[in-house]
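Quick notes on the structure that follows.
With one protein chain withheld, the remaining protein chains of the complex are depicted in position.
We just call them A, B and C in the order they show up, numbering each chain from 1.
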Amino acid sequence: MKEIKVEHLARVEGHGAITVEVDGRKVKDVKFEVLEGPRLFETITLGKTPAENLSVVPRICAICTLSHRYASLRGLEKCLDIKIPEKTHWMRELMLAGEAIESHSLHVYLLALPDLLGYPNAVAMVTKYADSVVQGLTLKKFGNSIMELCSARATHGENPIIGGFGKFPTNEKLYAIADQAKTLIPYAEGVIDILGNMQYPTFFEKETVFACCNPPDNQYGLVSDEIILSDGKKFSCEDYTKITNERVVPHSFAKRSLYKNSPFSVGSLARVNNLGDRLQERAGDAYEKYKNARWKKNPVYNNLAQAIELLYALEQVPVYVEKLVELKDPPIVKPKRQSGKGTGAVEAPRGTLYHSYEVKDGRMAKVDIITPTAQNYEDIEKYLRLAAEYMVSEGRKDDDVRFQLEVIARAYDPCISCSAHLVKLVRK
Amino acid sequence: MNPEDRKTKQLPKVGIYGLTSCAGDQLTIVNCEDQILDIFGSAEISSFLMAKSDNTEGEIDVAIVEGSVSSKGDLEMLEDIRKRSKVLIALGNCACNGGPQAACVAAEDHKERMKQVYGDVKWSLPDPIDAKPLSAYVKVDMQITGCPIDKWEFLRALGRLVKGDGPIPISYPVCVECKYNENECLLFKNEMCLGPITLAGCNSVCINHNIPCFGCRGAVIEANVAGEAEMLVNMKHPQFPDRKNFDYQDVKNRAMMYGGNTMAELLDKAKVKGAKK
Amino acid sequence: MRILKLKKKDLKKFLESISSFGELWAPVKKGNRWAFQPTAPDNIDLDAGRTILPLKKFMVPQKFTMFKYNKEGYTPELSNIPSRIVFGAHPCDIAGLNILDKLFTENFPDPYYIERRKKTAIIGLSCLPDEFCFCNETGTDTVEEGFDLFLSETGTDFYLVWIGSSLGDDLMRMAENLFSEDIAFEDIQKFTNWKKERAKKFKVNIDLTGMPSIFELSLNSKIWDKIGERCLACGSCSMVCPTCNCYDVKDTVELRECKGERNRCWDSCTLHEYSLVAGGHNFRANRSDRLRLWYTHKLESFIGAYGKPSCVGCGRCLVTCPVDINAYTLAKTLREEEVFFK
Partner (left out) sequence: MIDNSCIAGDRSNPFLPEMMRIVRRFDLTSDVRFFQVRPTEASRALTLYYKPGTFMMVSNPGVGEAPLSISSTPSRPGLIEFCVRNVGHVTNSLFRMKENDEIGIRGPYGNGFPIETLKGRDLIIVMGGLGAAPLRSLLLYALDNRDDFGEIYLLHGAKNPHEMLFRKEFYDMMERDDLHCMLSVDKDDTGKWPAKVGLVTSLFKEIKHIDPKTTHAAICGPPVMYRFVLQELLKLKIPKHQILMNLERRMKCGVGKCGHCVVREVYTCLDGPVFSYWDVLNMKELIY
């Protein structure tokens, strides 16, 4: 018996490892492990104020910081019975678009492209693919600048607060963002073409179930109180446990989810699969151009889905800005009550993120956070197993197996640190 | 400075590592879009798991380590890094102060919290341990704190490091930058601002946006935590009779959220009136 | 000094006609306070109270580059200092500038200060005290110099305008027709009446006579320990003080090349590292020692050297220190031998 091990999964956030136990030409076991220490976020804020909770939970993950913040705000504002004004709403949409641009461009250009083109990292790509690297960096920087504008800094900004924003950006700055977004659209279209025309391996393909938020009014989008599954079922986000019911496995500090006892996927590919028909404008065109049945069974297409969403987000920025510049800066809305329950769901770049809370007398009484990577875990392991079994039976070299498994794991863009913080409902 | 010297000399070897954290500090490095090529050009980045795959783990000049020690695995990795590096730098709040995961240190037993979260599980992974900053286990030569770090502070420090000089540590509180930015003090607007005891370097970004400082950069040197707590909990300001006082527990919660172990100790020493033991 | 009349309704026109000199900066509301900001003549708040930061931010900015350097050596950064008109400077603030003038233009004149001072036109404006002002006690409720123009309220529909410098005269001449010289007897009366009314409005009673001996006598007083315990060493007091001028110097270096900047930024004697020297000895390790330096410098030393305190009575430390340590409470505590800080 021998082990093929990817000890430190590189170019992902946090620490992950893949272990494949092989017996001759048979795969005995495949484990996707989270090596990072547990951070126990859900116990950190118990007994503290909602403001404290809001500040600390985005620290679960640096890349999805604003998704966490948004989900947390939605959860907390339900608890405290706060209805936010329109301008606040559009600012939050804008910040989420910024995060999508940042995260997707980082992943597509700097993490996935080197894999697909056969380079160890993006800097090494510079000699032959300088354009791509520069475009990736430009887009990423643009995403960051939106996040900075909305949340006060690129990572863990504190500007979005319960009931509003500490400070709204000036219209001048908003217009500048909108203008720049328009100029970057060709970049996104370019990378969609690269990814859309690429050949992807087929040997691990298998259908799966996809879940994502179901934005109202038949729109594409990243925020909703309703969850839609590829089997057509819909749930209120308050019933998230019906989809995610988590379990803990001994080899990982991350918790995992099963829907109807089988693994499912969330993320760009899930959204584009479930809601792609709703995409408009150029993102809609790109979707139509590359739409393909294998999207339902091959996770590596996630990168293409991300690129399409990148284009979608770029197109949304001027739309949000148009709305924002018309509206006056509203004051911060004060809580109507100090006790209550509520769950917020948003689509983080990697998939559906739930923050479920109970507040009692102005202090956090229950905190439950379900991250996308936790939901994807079982599916990642499933595809890793399929791929490993095939490659081992074919007698491929260890290095080959290792590389291909890494590519699959990375395609999911697992935010391993975030899954590690994932914790179950604490019932006292 | 001797230009010839630099040409003949090999670039310093730098390794960037992450223990348990949100990876925000490493991400901040990746976020230096305009400087990333300079970073890779000014030093030999021998290891940076988050940004590249061809990593080598030999002797290095400067190790930059993010994250707190939260498992035996973290500890082994840290000890190994320390052994092969000349200078070790703690990067970010987790590495310097333990980070949010250390916020409950004094509150509850770690095993108990693990159970609360995960239920009864026998772990096949390296044992999880209570989150601590790097300095609890190894010698740390310099700290660059923040949650996340400030990109400019990091670049300034790296600029000096690759030329062989130590970074100039910041030694003043957030209030100084808050006044540079000509903000109205939030303490007079009944906000619980930790600016006076928090290490500056963020350009008082929160207060610039009317948000009180949560102390995400940890305690400033010589932080008068007792004085701050006393002010927030008990002090009346004769010039501003409307200024409101806060509950001690809330002040403590906020101070410990990012101040972790360091703040816990300082608070224990401070004997604030109205503090329930 | 030449004194002219300017109709209040002509002020805006005047400011517009001098705009070619430089960008107009004036007090603008910021939350419940004010700050000097670039602004259009329309948006000026003529009743503005003290700004958060005093005029020193124009002459010694919070942070600025002194030199750029490369392999060849240092090049001073003096060329891109902007020309500005600062409107609405109160007398105490101008008095503060006069004190900084002494420091920065005597003995090794500081070219950075001088250049900025030259390029900043100061147009003063009289004001009414609020409950924290005590410039009457420090003798800075009126100023005779340090401004280019000074506009004084008269309680009627015009300002009296003092021309304080040749630059002031130039500015006035850019819209000469707005000014008139015929000042009638009743105008003078109205002006003096207004001044009397103003004098009655001061509320802070702070007695600064004999401060040097009081400080000398209380050098080892326990009061300092009490104050030290209370001070948060946040530095705010000296940042907002019009006459605090301490600074720190830091070099930066670029990643790949041998070039960078030497920068100067405000420092404060209340901060831990202020008197720390290499090797670890700290001449003022305790907050009480540092605060004693602060206040001896404000209320004693300058009196020793120049016959008046370097405190100009603007009241900024009164509204800024979160724990109520300020020139007023300090002077009172030391004088009355009572522990003001319980």
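In this section, contacts are C-beta pairs under 8 Å (C-beta built on N, C-alpha and C of every residue); 3 or more make two chains touch, one makes a residue touch a chain.
Source: prediction; values computed, not measured.
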Contact set of the excluded chain (shown chains only): B, C
Which residue of C:Asp10, C:Glu145 or C:Asp251 touches the chain not shown here: C:Asp251
Which residue of C:Ser165, C:Ser218 or C:Ser275 touches the chain not shown here: C:Ser275
Residue in contact with the excluded chain [from C:Asp93, C:Asp148 or C:Asp267]: C:Asp267
Absent chain, residues of chain C that touch it: 66-67, 69-70, 72-74, 76, 78, 103-104, 107-111, 219, 245-253, 258, 260, 262, 267, 269, 274-279, 281, 283, 289, 293, 296-297, 300-302, 304-305
Those residues of chain B which, in the complete complex, touch the missing chain: 1-2, 5, 159-160, 163-166, 168
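Please note the rule applied: only the chains that are shown with their structure count from here on.
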Distance-to-centre winner among chains (Cα means, whole assembly as reference): B
Separation of mean Cα positions, chain B and chain A [Å, integer]: 26
Rounded Å distance, chain B centre to chain C centre (Cα mean): 36
Interface hub residues of chain B, defined as touching at least two other chains: 210
Where chain C touches two or more other chains, by residue: none
Residues of chain C defined as touching chain B within the complex: 30-33, 35, 51-53, 57, 62-63, 71, 132, 229-236, 239-240, 250, 252-256, 258, 260, 265-266, 268, 271-273, 287, 318-320, 322-324
Of chain A, residues touching chain B in the complex: 8, 10-15, 33-44, 47-49, 52, 55-56, 59-63, 65, 106, 110, 114, 120-124, 126, 137-138, 140-141, 144, 152-159, 161, 165-167, 248, 250-253, 255, 417-418, 420, 423-424, 426
Chain C contact footprint on chain B (complex, rising order): 1, 3, 6, 35, 38-39, 41-42, 155-156, 158-160, 162-163, 168, 171-173, 175-176, 178-180, 182-185, 187-189, 195-197, 210, 220-222, 224, 226-228, 230-231, 235, 237-239
